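Only one protein chain is missing from this complex, and each of the others stays in its spot.
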Amino acid sequence: MNAPAHGHDHVHDDGGHHHHHEMTFVEKYIFPTDHKYIGKQYLLTGMLMAVFGGFFAYAFRMQLAWPGSDIPLFGHMSPAEYNAAVTNHGTIMIFWVAMPVLIAAFGNFLIPLMVGADDMVFPRLNRLSYQIFLVSAIVIVASLFVPGGGFGGAWTAYPPLSGDSAYNLTPLGSSLWLVAVALEFVAFLVGGINFIVTAMNARAPGMKWTDVPMVVWMICIASILFMASVGPLMAGAVMLLFDQTLHTGFFDPRQGGDPILWQHLFWFFGHPEVYVVLLPATGMVAEVVAVHSRKKLFGYKTILFTAVGTGVLSFFVWAHHQFIAGIDPRMANIFTITTVLISIPIAEMMFLYIATLYGGSIRFTTPMLWALGFIFAFLIGGVTGIPLGASGADIYLHDSYFVIAHFHFTFFPIAFIGTFTGLTHWFPKMFGRMMNETLGKIHFWGTIIAVHCLFLPMFVLGLAGHHRRIYDYTNFPELSTPFLTNIGIFATVSLLVLLAFQFVFVFNFFYSMFKGPVAEANPWKAGSLEWQCPSPPPHGNFGEHLPTVYRGPYEYSVPGRDKDYWPQSEPA
Amino acid sequence: MAEFIPVANTRSASGVPTGKLALYWLLCSEIVIFGGVLASYLMHRLAHPEFGLQAAHTNVYAGTINTFVLLTSSLMAVLAHSAAEHGDGKKAAKYLWFTIAGALMFLCIKAAEWTSEIQHGYTITSSPFWSFYYTAAGIHASHVIAGALVMLWVIQSAKKNKYLYRVENVGLYWHFVDIVWIFLFPLLYIAK
Amino acid sequence: MSASHAAHHDDHDGHAGHGAAHGPARYIKIWAVLCVLLVISVLGPELEIQVVTLLTAFGIAGVKAYLVMKEFMHLDVEKPIIWYILATGVVFIGMFFAAVSVDVMNHDGARWSNDAAKRAVVAGLAAGDPANHHGAAEHHEAEGAAEAAPAQH
Partner (left out) sequence: MIESLVPSGSTFAGDIDGLFVLICVIVGVFFFATLGMFLWMLVRFRARDGVPAQYITGNEPHLKTWITTPHAIIILCDVLLIVGALRVWYNVKQHMPEDVEVIGVVGQQWAWTFVHAGPDGKIDTSDDIAVIDEMHVQVDKEYVFRLESVDVLHSFSVPTWRLKQDAVPGRVILGWFEATLTGEFGIQCAEMCGIGHGIMGARLFVETAEEHAAWMAQAGGTSS
């Protein structure tokens, strides 16, 4: 009831500016406030940062397979460079690839469209969020080229190593790394508030909370998780920055500080962070599974409750990253219980996705293949987490390649398979053109096979005692037997194959963007609101009349209708 | 550049005005940030009796006056809200100026206090207590500065009787900053 | 006129029924109460009785925060969703404290002991003892000595 009054205010008050639809190039592409362009900016920045992350992966896998050799495009790799490469690979892939693409790019693009709004609630705040993010991306890249090199203390940045340049030997790199991460958090706090408030307040008339598409829910839950968990780490980042630059002793035992405190501050954020990126990916998979099997989601509310349950439970499990890190062993018992219990909601979520396929009419389009690939790979990632969460087995597996294999089987499906799911599905809406299905399928099969060949052998390496972040295994006779060396080489070759297949995607992406067949408004015959406006949507999304919602987003194959989908905005 | 204020901004499906809802989410994120610092401080404080001896060197008078200043500026903020509620933007702007004056006074007292402490040799590296003292109060002071800047921006529209709901929102933020100080004051100054 | 304002106010912010209770006069009254509480919280610890210190310093901080939230922020008439939002932050921080204090607040635990913290306590107490405290310079020396000692074990 007060809403029209506000709107009235806004229209008439802009300090002399008046609203016009023709925007200059700079307004439209460089400093846009339109959520779709900000989403695309996030997407392209994230993809660019993925090149950095991927290049690091290439470089250190080459070093591991053929220690000391000259790496093409990189040259000889020193231990400091190796550490910087693994550290920044992890940091960039999580904070500058998974987060911007999954939450910010898809959140920006999809939330206003899916809730039937013309933009985010705070478009300029949204632009600010991207600008802060861009600065953080520039800082993290700059940190690699300062004297002393990039920060090499692992993405967890455990002090005292990260807090004292006498230990890490990267006085500038470590501070810039920390500043970049903190700036990135600020960007996502601002962006997250925008997402949550948009979904809470800007829903189309008639849209009940059970009518909100799953991916919107997931991005909002993820944003809330992020917001509630990142605070202690923000505080910790300030404290660690003071340790680095002013030589305070928050985490320095020589001055009465406590390094364990940082581990808690970090993992209190770090574990929910996993679910921050997981939930948007599962949301996109839910959308794609429903649309491409022409089925209503199996138990919409149950999926939602499993997501909320996973999110809440994820706050109670963080110390399983620290079982052997010097925390009190009695605490480990509590955290083992909570960690193993988190398997219940997340397994149920996967069951419900698979159950959605039951009775469906599954079309094996590229997005559907990616969604199915996500379920398959994430199942592996999920079940291999159990030995790590069970404290007894973690004693041996902690910080081994088993951990690496496990979390890459979660993060690769999340960050890449999830992204490809969303990108191939919403590409027509984003760019108004269809992607090439044949190239898409080649890319899918190449990627999915290569990624399993890359990470499955690492389980074996981990069980054989390979530890993480080791520059050269030939220093350890037990770890450089011909058998283990060959496994490492096999993994590296798989990585090269994996990277090679990404060129297929990049070509398909840019070629289709300009030369692909023009897409109709609703190429997948989907019911949710974003498909009820033109492709690509104009500024303001739905034109003069924003939609009204009459039903849930997943009314597929309703008996008695001649069409097998039922748009949310179509009056009964 | 053309301003585009979307219809989305004017909707209120949750029943809470958009600006206020966003503000409370912001406060939620601030609670965990300050909570992180204060929880870390408290853990050390309870385990390190020597913190009490060092806390005895803090200037309780400065802290008390600063608490008084912040409480008063909070009063000004709520009076501004009251004026804005009655549609009197000019009066609201006036009260917000008083609030900003309070913020400046707070910062001046803080600066004088820190100067004297640093001259006495109590710097941020003196001991973990002083590290926490400067860090926690510093993070709080940065919020005071941010709040004052936002208020300057709100005043510009309020004095033209526009966007009066912003007066309430910036006031809410200011009360939060006040509440944080209400807890920082006994934690850093009084508990010995 | 004022009735219509009150009605508008209720409409605007959902402060149903409280339009009359919140006014400048009441705000000033609350401010006066807050100032009195501030004086009590400063004077309480002067008695140097620990229970009184805790009660006056932290109990009154709680009361002050409550008053600001209720009277100035009008949280009492806000929709429940606002409470849930704020409670999210508070609850998670409480949980963080509960779990982390086991490691950080204790200096001894099952099969571990935090010797650095114990040394810091001893050195800090020695340096902060009024009997031998003559300024920060000495304070630094004492700390330096405490650092040097354990390195030789």
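Read from first to last, the chains carry the letters A, B and C; within each, the first residue is number 1.
Criterion: contacts are C-beta pairs under 8 Å (C-beta built on N, C-alpha and C of every residue); 3 or more make two chains touch, one makes a residue touch a chain.
Owing to the predicted nature of the structure, the values given are computational and were not obtained by experimental measurement.
Across the entire complex, contacts from the unshown chain go to A, C. Of the listed positions A:125, A:246, A:308 or A:355, the one in contact with the omitted chain in the full complex is A:355. The residue from A:181, A:372 or A:491 that touches the chain not shown here is A:372.
Only one of the listed residues, A:71, A:324 or A:456, touches the absent chain: A:324. The hidden chain makes contact, of the residues A:30, A:44, A:138 or A:337, with A:337. Summary of contacts with the chain left out: across A:28, A:441 or A:467, the touching residue is A:467. Only one of A:26, A:138 or A:386 touches the chain withheld from this view, namely A:386.
Contact between chain A and the absent chain runs through residues 78-80, 82-83, 152-154, 156, 158-161, 167-169, 253-254, 258-260, 293-300, 302, 324-326, 329-330, 332-333, 336-337, 340-341, 343-344, 347-348, 350-352, 354-355, 357-364, 372, 375-376, 379-380, 383-384, 386-387, 390-393, 395-400, 460, 463-465, 467-472, 475-479, 556-559, 564.
One chain of the complex is left out; on chain C, the residues touching it are 110-117, 151.
Operating definition for what follows: only the chains that are shown with their structure count from here on.
Distance between chain centres (mean CA atoms), chain B to chain C: 14 Å.
In this assembly, the C-alpha centroid of chain A lies 33 Å from the C-alpha centroid of chain B.
Listed for chain B are residues 14, 16-17, 21, 25, 28-32, 35-36, 39-40, 43-44, 48, 127-128, 165, each touching two or more other chains.
Shared interface positions of chain C, defined as residues touching 2 or more other chains, are 12, 88-89, 92-93, 96, 100, 104, 106, 117, 120-121, 123-124, 143. The part of chain A that touches chain C in the complex is made up of residues 1-2, 224, 228-229, 231-232, 253-256, 258, 260-261, 264, 268, 315-316, 319, 326-331, 334.
Partner chain B is touched in their complex by these residues of chain A: 2-4, 6-7, 9-11, 13-15, 17-20, 23, 27, 31, 33-34, 112, 117-123, 189, 192-194, 196-198, 200-203, 207, 227-236, 238-239, 242, 246-250, 255-258, 261, 265, 539-540, 546. Interface residues of chain B, counted against chain A in their complex, comprise 1-14, 16-18, 21-22, 25-26, 28-37, 39-40, 43-44, 48, 124-125, 127-128, 131-132, 135, 139, 157, 160, 162-163, 165.
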